[in-house]
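The structure is given below, and queries will be raised subsequently.
All protein chains of the complex are present and in place, except for one that has been dropped.
Going in written order, the chains are labelled A, B and C, and every chain counts its residues from 1.
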Amino acid sequence: MSTKPLAIIAGAGTGTGLSIARRFARAYNVIILSRSPASIDPVVSAVEASGGTAFGIPTDVSSEASITTAFNAIRVLYPGSPTAAAVFNVGSWNRAPFLETALEDWERVLGIQGRGAFLFSKLTIPLLLASKHLEYPPTLIFTGATASVKASANFSAFAAGKWATRALSQGLAKEFGAQGVHVSHAVIDGIIDVPGTKEWNLDAEDAKISPDAIADTYWHLHTQPRTAFTWELDIRPYVEKW
Amino acid sequence: MSTKPLAIIAGAGTGTGLSIARRFARAYNVIILSRSPASIDPVVSAVEASGGTAFGIPTDVSSEASITTAFNAIRVLYPGSPTAAAVFNVGSWNRAPFLETALEDWERVLGIQGRGAFLFSKLTIPLLLASKHLEYPPTLIFTGATASVKASANFSAFAAGKWATRALSQGLAKEFGAQGVHVSHAVIDGIIDVPGTKEWNLDAEDAKISPDAIADTYWHLHTQPRTAFTWELDIRPYVEKW
Amino acid sequence: MSTKPLAIIAGAGTGTGLSIARRFARAYNVIILSRSPASIDPVVSAVEASGGTAFGIPTDVSSEASITTAFNAIRVLYPGSPTAAAVFNVGSWNRAPFLETALEDWERVLGIQGRGAFLFSKLTIPLLLASKHLEYPPTLIFTGATASVKASANFSAFAAGKWATRALSQGLAKEFGAQGVHVSHAVIDGIIDVPGTKEWNLDAEDAKISPDAIADTYWHLHTQPRTAFTWELDIRPYVEKW
Partner (left out) sequence: MSTKPLAIIAGAGTGTGLSIARRFARAYNVIILSRSPASIDPVVSAVEASGGTAFGIPTDVSSEASITTAFNAIRVLYPGSPTAAAVFNVGSWNRAPFLETALEDWERVLGIQGRGAFLFSKLTIPLLLASKHLEYPPTLIFTGATASVKASANFSAFAAGKWATRALSQGLAKEFGAQGVHVSHAVIDGIIDVPGTKEWNLDAEDAKISPDAIADTYWHLHTQPRTAFTWELDIRPYVEKW
């Protein structure tokens, strides 16, 4: 197996994850960690259709055992392959009046945005630190949302998880930036144009965010030299109110 | 037992918790939830020495069973007593290079600042919603820190917990503010003047935050009428660099 | 003339300025700087009706000559009176599509929120630095607005002015906090309950901010000891969406 560098993407599906995988697969072997095998297949197919290679490992990032197993598999399958980039793009969602939010909901969201993001960082950063000889600085990108910077009514649990991820990304950016690893956080503020939002009745053209455009910006972040790292940027459609 | 209103304070000790307890005990019966019985006694003594009444319940706020038991006890012990105020002032602390931060450390911090703050809110908000007839709007205050707004290197886990608490407080402020409950978050930015920091060699006079001054500001927040709620304020000593 | 300490308030009228004047007049001689003499009279009357003393000086704070003359007058009229507090509460307002905003509008807003705030600070800070022997730390408070932290469409000029004031207040808080002067900034986020907004058809009770409540919070800021200064807080009615 080649030692082409790897891009490890946690969180796939038919939207942002797929576009990021396809974009990074132009340069790297893509590894996809996603809970449901069913969500891995379309991403692998899309990557291969565009001439790249991707390999999926069904993984629950919020489980220490599951994610550790996944990274052990990566080590075995790709010995000698450096990791050029890692993207934490795992979805979670909770919208409910606070008093109707069960502890299980809280734990699920924080299990992904908190523990999952923590474990993913713990496992990818050592790989990234070992990849400073590659063309671009090794990069770890977290996908955030409107709720990463604003906690709205009925979104307390969801926002708590997203703020935790954002804090993590900022602390890591400072600690590992100085060591040459580029850590970024993107605030995706708007509806993403995926199959699941196709029927959403939006008045304006181009009012939903193109996942390919998100992927292009993630790629740009990855190519920034260490003299000019961006920690955070926002991405929103031109018509979004904010 | 009287039906004097209650102030429920999670997190006690010899610093901020003690001062808040003493300040709110001028008007209310104070209930102290603190993990260690040893940390409850000095607070109860201090409150009683200043003419108030306080009652402590050893509680692990991060445990659903423990905190539920504590609130059941409050219900039994103070039937008919409305809850005028609740303060989440529970400490947690973690400072370590990220790669040396164990999952247990992460879980401990998020267990307190995340799950603990969530459970405390779930249990106090229904009590506060039932107390709108009292002199001041029922109030829920969260104690934050520098790390609530800034994630520094070596503080990723601690900051993730504090950001989660802050997000929770903002979501609750919006959701329950509209229902007449005042939710606030105080960013305590500096060293607090407690026995444990006595020996810290600080050059300037008054360079550490007086916990009594924090308590006075919390009391002011509590007295704000619903036409003029403050969600967030910062508190720091005059010499603090920020 | 007595050497009772002074509170110098720039910006008066029938709303916040009047309430602040009345609140601070309980302890200090109040000086009111306001552009229009007509806006001074009701404030002086209100202060006197509640047993205080106030003196108004018609002043255009955006004019170096006018504001310098005003402070010269204060020096002559109140020799030996220390200045305990200063409040910059001057209104400005601009809402217009950007391309219809004339340079004169921009200059008017920035003349008040920029130059006016700068000149007021330059003239009050030396007085405040000389007042550290008083009961409370000498205090300089700036009244901000929603637009101090958020620039909305059609509010570019107004927001630019308010952000400039807020930046000024933060820089001053750091520079003069260390010298014992308390500098604060209050983000007033909502409609204030003044005669001019009486007819505004609001559905909920208490949905407008009580100017007296703002004044109480300003007074609390003033009483904070130097171990526990607040730079910024927000004030909004419980029903406000944010």
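The rule is short, and it goes like this: contacts are C-beta pairs under 8 Å (C-beta built on N, C-alpha and C of every residue); 3 or more make two chains touch, one makes a residue touch a chain.
Fair warning: this is a prediction, and the values are worked out from it, not measured in the lab.
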item: Chains still shown that are in contact with the chain withheld from the display; value: A, C
item: Sole contact to the chain not displayed, among C:73, C:167 or C:207; value: C:167
item: Residues of subunit C (touch criterion as defined above) contacting the omitted chain; value: 64, 97-99, 101, 103, 106-107, 110, 114-115, 118-119, 121-122, 125-126, 147, 150-157, 159-172, 174-176, 178
item: Where the missing chain touches subunit A, by residue; value: 137, 174, 177-178, 180, 182, 193, 206-210, 213-214, 216-217, 220, 223-242
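Assume only the chains that are shown with their structure count from here on.
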item: Contact graph of the chains (line, ring, star, complete, other); value: line
item: Interface residue identity across copies subunit A, subunit B - same or different by half; value: same
item: When subunit B is superposed on subunit C by its C-alpha atoms, the rotation angle in degrees, nearest 5; value: 180
item: Separation of mean Cα positions, subunit C and subunit A [Å, integer]; value: 46
item: Between subunit B and subunit C, centroid-to-centroid distance (C-alpha), Å; value: 32
item: Chain centre separation (subunit A, subunit B; CA means) in Å; value: 34
item: Contacts with 2+ other chains: residues of subunit C; value: none
